[in-house]
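All protein chains but one are shown at their positions in the complex.
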Amino acid sequence: MSADGEFLRSVFKSMLRGRILENKLSSLYKAGKIVGGVYLGKGQEAVSASLGASLVQGKDCFAPLIRDQAGRTAFGEPLIDCTRTYLGSVEGPMKGRDGNIHRGRPEMGMPAMISHLGAQVPLIAGMLFAKRLKGTLDGCVGATSVGDGATSTGAFHEGLNLAAVEHLPLVIVVANNQFAYSTPNTRQFACEDLVDRAKGYGVGGHSVDGTDLLACASVIGGAVRLAREGGGPQMVVANLLRLGGHGEHDDGSYVPDSERNGKYGRDCIEVAIRQLAEGGIATVEEMAVWQDEISEEVQRAVAQAQQEPLPDPYKENWTALSTRFPISAE
Amino acid sequence: MSADGEFLRSVFKSMLRGRILENKLSSLYKAGKIVGGVYLGKGQEAVSASLGASLVQGKDCFAPLIRDQAGRTAFGEPLIDCTRTYLGSVEGPMKGRDGNIHRGRPEMGMPAMISHLGAQVPLIAGMLFAKRLKGTLDGCVGATSVGDGATSTGAFHEGLNLAAVEHLPLVIVVANNQFAYSTPNTRQFACEDLVDRAKGYGVGGHSVDGTDLLACASVIGGAVRLAREGGGPQMVVANLLRLGGHGEHDDGSYVPDSERNGKYGRDCIEVAIRQLAEGGIATVEEMAVWQDEISEEVQRAVAQAQQEPLPDPYKENWTALSTRFPISAE
Amino acid sequence: MSVTYIDAIREAQETLLREDPRVFLYGQDISAFGGAFKATKGLADAFPNRVFDCPISEDAMIGLAVGAAIEGMRPIIEMQFADFSSIAFNQIVNQAATHFYRTGMPIPITVRLPSGGTPGSGPFHSQSMEGIYAQYPGLVVVTPATVSDAYHMLIDSVKLDDPVLYCEHKFLYRWLKSKKINGEHLPIGKARIARPGKHATVVTYSAMVHEAVRAADRLQADGWEIEVVDLRSVKPLDLDTVLASVARTGRLLALGEAFPWGGVTAEVVAKVTEEGFHLLDAPPQRLNARDTPVPYHPKLWAAHRPTPESICEALRKLLSF
Partner (left out) sequence: MSVTYIDAIREAQETLLREDPRVFLYGQDISAFGGAFKATKGLADAFPNRVFDCPISEDAMIGLAVGAAIEGMRPIIEMQFADFSSIAFNQIVNQAATHFYRTGMPIPITVRLPSGGTPGSGPFHSQSMEGIYAQYPGLVVVTPATVSDAYHMLIDSVKLDDPVLYCEHKFLYRWLKSKKINGEHLPIGKARIARPGKHATVVTYSAMVHEAVRAADRLQADGWEIEVVDLRSVKPLDLDTVLASVARTGRLLALGEAFPWGGVTAEVVAKVTEEGFHLLDAPPQRLNARDTPVPYHPKLWAAHRPTPESICEALRKLLSF
């Protein structure tokens, strides 16, 4: 298998992990077993996994967003972190204090997002900036993704501009799924193509069909490579559609049929299966085996999380400061 | 005199008014007669006056910024508003409550800026949006200016994007004077030219040499016309240099000689005098007369403001609400 | 037939749109979609070109509203969650709040803040920011606790010439129901006795009014009669009504759902002790949420905010002095 082939196989496995895990979360949500909301990345796995798989955990940093289950998996987040959080286990990375899509492990280079859209852009820039000061930036990349809606935030603008001024190896993937919650792009921006913004920031600009695994792996992988080699910030606009509601509470009925049946309405997993099979990168049988294996992994992660204790308010350490005041004079 | 000639004469008179008034403010500042800081538009008068003179008071709206004395005058702000504010007269438009460059008369379509850079962009958009709802938008324009530094604010981004989405007749002039306080453009943005941002917002983009009256009148006047005729938001990047410090407390010694002696280091007033004379639009003698007349106007405005009472804390209405609580039930 | 708290908010907006051509609604997903909480359901249809979806730009949303107000309009801005108003903070506290004092021109905007905690919402969809905004001169901050107040106070907020932060509690949206919306109502700036009593006064607002009443009901069994004052608006704060109640009971518990440092409860205690020290028979007490972000897990959340149990405990302590 060529390096490219290996890469595609790994991206695809992460896509599958994302999809299967999220399908399970969706069922659990419908069964009333989930704590909090469920926001899925269905239809965005090729983009997300291509980004995550292009990064090296322990070296790079990655601030995933709400539709990045596949990318998290590709970056190396264990499935159990996810199931623990959704099922409210106190063993989860957030210990019940924060939830679901907010989970993160900053110590492994994967910060925990806050809800406020765009806010992770300058944060990732700061991680890279610190690496430069520490002398460890060489060959590193920091990545984050945002939606079409998040491009309207001041945080996105200030963060990307700052990263450009500092010439940091930041890769920002705009998952342009045509809607922000129910709001269509026509009410979000007026430019012809979001990628036109790149020039105005002085960063690299790339477009890709987000439903096409081969294209995503190549364009997103290429953007990561450019950043890694010192090309400065790169912005990738991936065009696609969210194959579900904004969250599982939403049926997404505001998405017109013309969009659903349009060019971005296709399922990137189906496209990927075809592409891998046709390209001789993985056989259909092989992929079916992966699917079964992952389904079992997911079942195990769910089962384990379900057995674990919930957070206990009486044992909770109710403090938001790491310093214990009063501290004594030296 | 052709319409163009009349326009240029009026722009130039406003430039002169701005310059002469500000020279006086500078002397008063050095003499310790001014309340608060003094921020001057020296070198930016061609840009500012071209914008102000392209607008119609009573119809358009204009949110001036710190270096817009010439534009304020062109829009119709009386000189006395300025001297009253700087000299602390209680008769001024802000009654001593706010100062100097913050002064405004929202009722005449000229809102009072807050210090936070970029904040007036969405505000002007809102004034235009309201006009549309009221059915009075037709043929109107709203304008504001920002510096190179202010383009890095989230407010600028959110405001301009929103104006583009709403397709409002907003003209935003970026007075790119190469520095934000002491910070050079290299630490402010990484794009080759700020005008490259226009496409990313889906707005018209224009560049102009801000030291060249003829060019400013034509490009800024043209952008205002485009907006007025329904062309949507227009962004003009005017390149120039601030011919002084950030404020009168600052000598601007961080501006390298190469810039001072470079193409934007020339004085737009000198350029304008030459252009008007050479174009047969005004004679040098005529312009000298204007200068004398304006100097007298300025003297009168200063003298009047100096005679007026200062604000009196015992007479001050110390309330930030227009509603008088407790209000009675209906 | 019954009306919920969110219905009342929707109805108020409908009334306002119908009766006042200066009113328009601007917010994320509020047009055809009807808003994240359906507070504007159907209004875009009924009032074409008066209800607008906007980009995810909270700062610009308030900037636009202030500009529109300068031009004589009365915008209502929906924040999708109160927590996201942190992005609009500058426009709210510096542009809108200062405008009248600086220029003499008032800014009649109403910012709807879906506030307060609900189970599973976590640190960024649960905040109570009334005590933040109330610190700024030039802002009015209202916190309706009943279905009728949700309706009338929204109408009155829009009628006020000043910027109003209308803090609507998400927990009450569908849970709180009423037969109908009362015709009579108090003006903004007047507090209300939500439950009369004579042994102690709980001063509170918004969702905590209901928790306080629950706690009071429980203590009734032990013979205690607890008075609950619903502030209705936290700025202005109706000290007269509060002092009159404390004069009757001699005991004060200030109760709120916000973080424990400062805020409404501190202001209430400070005002009462300054002006009504002689009325107090016991040290005034405060009960707020805990000093951490609002936790996401319902088990932690329920222990983070005051509960009928913890309110009873605080009241028992207060009554024991």
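Brief remarks on what is shown
The chains carry the letters A, B and C, assigned in the order they are written, with residues numbered from 1 in each.
In this section, contacts are C-beta pairs under 8 Å (C-beta built on N, C-alpha and C of every residue); 3 or more make two chains touch, one makes a residue touch a chain.
These numbers were taken from a predicted model, which means no experiment stands behind them.
In the whole complex the chain that is left out makes contact with A, B, C. Contact with the chain that does not appear here is found for just one residue of A:Leu55, A:Leu79, A:Met94 or A:Ala305, A:Met94.
Only one of C:Thr15, C:Thr273 or C:Thr307 touches the absent chain when the whole complex is considered: C:Thr273. From the options C:Val23, C:Ala36, C:Met73 or C:Ala134, the residue with contact to the chain not on display is C:Ala134. Contact with the chain not shown here comes from a single listed residue; of C:Pro123, C:Pro144, C:Pro163 or C:Gly197, that residue is C:Pro123.
Of the listed positions C:Gln13, C:Thr98 or C:Thr249, the one in contact with the omitted chain in the full complex is C:Thr98.
The chain not displayed touches chain C at residues 83, 86-87, 89-90, 93-94, 97-98, 101-102, 123-124, 131-132, 134-138, 235, 237, 254, 258-259, 261-267, 269-270, 273-275, 277-278, 280, 282-286, 290-293.
Annotation for chain B: contacts to the undisplayed chain at residues 35-37, 88, 94, 96-100, 102, 114-117, 149-150, 152-155, 180-183, 187-189, 254, 310-314, 316, 318-320.
Although one chain is hidden here, its contacts on chain A can still be listed: residues 93-95, 97-98, 102, 104-107, 111-112, 114-116, 119-131, 133-134, 154-155, 158-159, 161-162, 165, 319-323, 325-330.
Note that only the chains that are shown with their structure count from here on.
Put simply, the C-alpha centre of chain A and that of chain B have 44 angstrom between them. Between the Cα centres of chain B and chain C there is a gap of 40 Å. In chain B, the residues touching two or more other chains are 154-155, 158, 161-162, 165. Multi-chain contact residues, meaning those touching two or more other chains, occur in chain C at positions 54-55, 57, 59.
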